[in-house]
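Attaching a single structure in structure tokens format; questions to follow.
Every protein chain except one is present and positioned as in the full complex.
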Amino acid sequence: MIGLVSYLVFFLILSLIFGVAVLGLNLQWGFTGLFNAGVAGFTAIGAYTMAILTGPSRDAVFGGFELPFVAGLVGAMIASGISAVIVGLATLKLRHEYLAVATFGIAVTIQLVCLNWEYLTGGTLGLIGIPNPSKAWAEGPLAQNALYLLVVLVVVGLTFAALERIVKSPWGRMLKAIREDEIAASSLGKSPERVRLEAFVLGCMIMGLSGALYVSFIGYVSPWDFLPILTFQIWTMLIVGGSANNRGALLGALIVWGVWTTSGFVISRIVPSEIQAQGGAMQAVLIGFILVVTLLVRPRGLIGEELYVSRHARS
Amino acid sequence: MSGDHALEAVEIIAGYVPDLPILHGVSAHVDAGEVVSMIGPNGAGKSTLVKAIAGLVQISSGTVRLDGRDITGIVAHKLPADGVGYVPQIGNVFATLTIHENLIMGGAPLSKSAALERIEEIYEMYPTLKDKRHDKAGVLSGGQRQILAVARALLTRPRLMLLDEPTAGLSPMAAGAFFDLVRGLAEGGAAVLMVEQNAKAALRVSDRGYVLAEGQNRLEGFAAELLANEEIGEIFLGLRRGAAKPEASV
Partner (left out) sequence: MILQHIADGILSGAIVSLGAIGLSFTMKLLRFANFSHSELLTWGAYGALVFLAFFASFGGFFDRTIGPFSFGVALLLAMICASVVTSIIALVLHRFVFERLSRTAGHMTMVFASFGVALVLRHLVVLIWGSDPIYYSNALQFAILLPGNVRVMPDQVFLLGLTIIVVIALHLFMTRSRTGIAMRGVAENPDLARVSGVNVDRIITWVWIIGASGAAMGGVLYGMTVQLRPELGFSLILPLFAAAILGGAGSLYGAVLGGLIVGLSENLSVMIIPTTYKPAVPFLLILAILYFRPDGIFGERSR
């Protein structure tokens, strides 16, 4: 029983951390129509910033400032935000198809930097010993994880509430207007390019936040955690849950991460250990299949956009 | 032929988006050997009508008959073989293909040998095309482009020729020459339905005309009658305000 509860806590922590990234992507794609295929890259920037700011100091590697947890989160968001400004200025003028290719390339490049800039990132070994704040306040893994879940819940709650307010604000309506018809939106007075950039940066900051929460929980960061498949997973979560709906984004994260871990568990039980490596491939096939089938059968996801018939869905 | 019109469009309702029709029940007919003009203010639905006949715009209600045969809803690429030629208003030649290749495109429904034979006939009709056969169509002058566009549609010897604003952007001289070509098509036995912005010039070379406004028939008659009809001016002028909305038919 304890085992099940502690597993459930562990599961909820990870899926909610993914949920944060999905919320960020939802702001970009769901509400603004920006195709960001580089989610893994911006998450990685947040994760590494967290590791550098809060991690222990070590020789031959930059950082290790041992700053408090919250400072790490803020720093991660700022670093992701700054990189998003640079990326956004270079790419946001592109059409959807090319924005997807360009942001995909950015994620690949960020991963290369993580892998090779040893002084900053620790190279292939990554950075270890990242403190988890819950360890200072609770005894035992279950209590610590439960406490961290609380932290994550607070962050998710704040992010969710903030995004809900934002999308209902005049600025949020502007996002939708841009998504539907950029030319018409520009007649509303504000420069669509500026608003697109703001939405892109804010979304990437939220992705960075998600990466930061992840490394604090896991305790280390390595380039192998931010492969392009992470981008595809987060996209699948958004599509399955229903884009342009923040509840859908969180639901998608829970469901897709649930499918991922459950299938991983089942595969580890039924597949002989000598071909366990193939087990991960089976999970990826499943996720890809779910994505394609969702698009074909239920393109608006489980809970799609509310009270709004979107031309965007078919443009 | 049993007294059927070459083209008969009955009560056509059609538009680009479902539930948002541009044509609200337009009817028209054209007989073999006749040039008929479709005129009206911007946004009247003239272009939409010819596109619907050519199979590019979905018809939600109504019937199109070609020599009495129902061709409503036939996919666009099968219509040339049935005898429908269509020259769109913009992008009516393949600019990146040579003139010869443009004509080969027009001969898609024919067998290869039949197409090549027909292309030779076309070259005899329009020697300028033959001289430039290996040039890219993109380098042609406006008038030559229109000739090529029509020639491409002529490959399959259409019984019905649909021309969408063929003289838009042409010099008066080139437009005049083009109207001669249009008359020639009709004298060869084809039925010609022509959408024109320049109502007077079009009616002068037409046998009959239709006036559309806001997706509905407003007037019809012999070209000479329409030319003399003062109501036309009112329709054009009176609807100027309404025409401020974007030209949906382009």
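Think of it as A and B in the order they're written, each chain with its own count starting at 1.
Here is the rule we use: contacts are C-beta pairs under 8 Å (C-beta built on N, C-alpha and C of every residue); 3 or more make two chains touch, one makes a residue touch a chain.
Not measured: the values here are computed from a predicted model.
Taking the complete complex into account, the chain left out of view touches A, B.
Of the listed residues A:V5, A:V70, A:V101 or A:L153, the one in contact with the hidden chain in the full complex is A:V101.
The residue from B:V17, B:A108 or B:V139 that touches the chain not shown here is B:A108. Residues of subunit B that touch the chain left out of the display are 54-56, 75-81, 86, 88, 90-97, 101, 104-109, 112, 115, 138, 152-153, 156. In the full complex, the hidden chain is touched by subunit A at residues 35, 37, 90-91, 93-98, 100-102, 104-106, 108-109, 112, 115-116, 228-229, 232, 235-236, 239, 275, 277-278, 280-282, 284-285, 287-292, 295-296, 299, 312-315.
Operating definition for what follows: only the chains that are shown with their structure count from here on.
In this assembly, the C-alpha centroid of subunit A lies 54 Å from the C-alpha centroid of subunit B.
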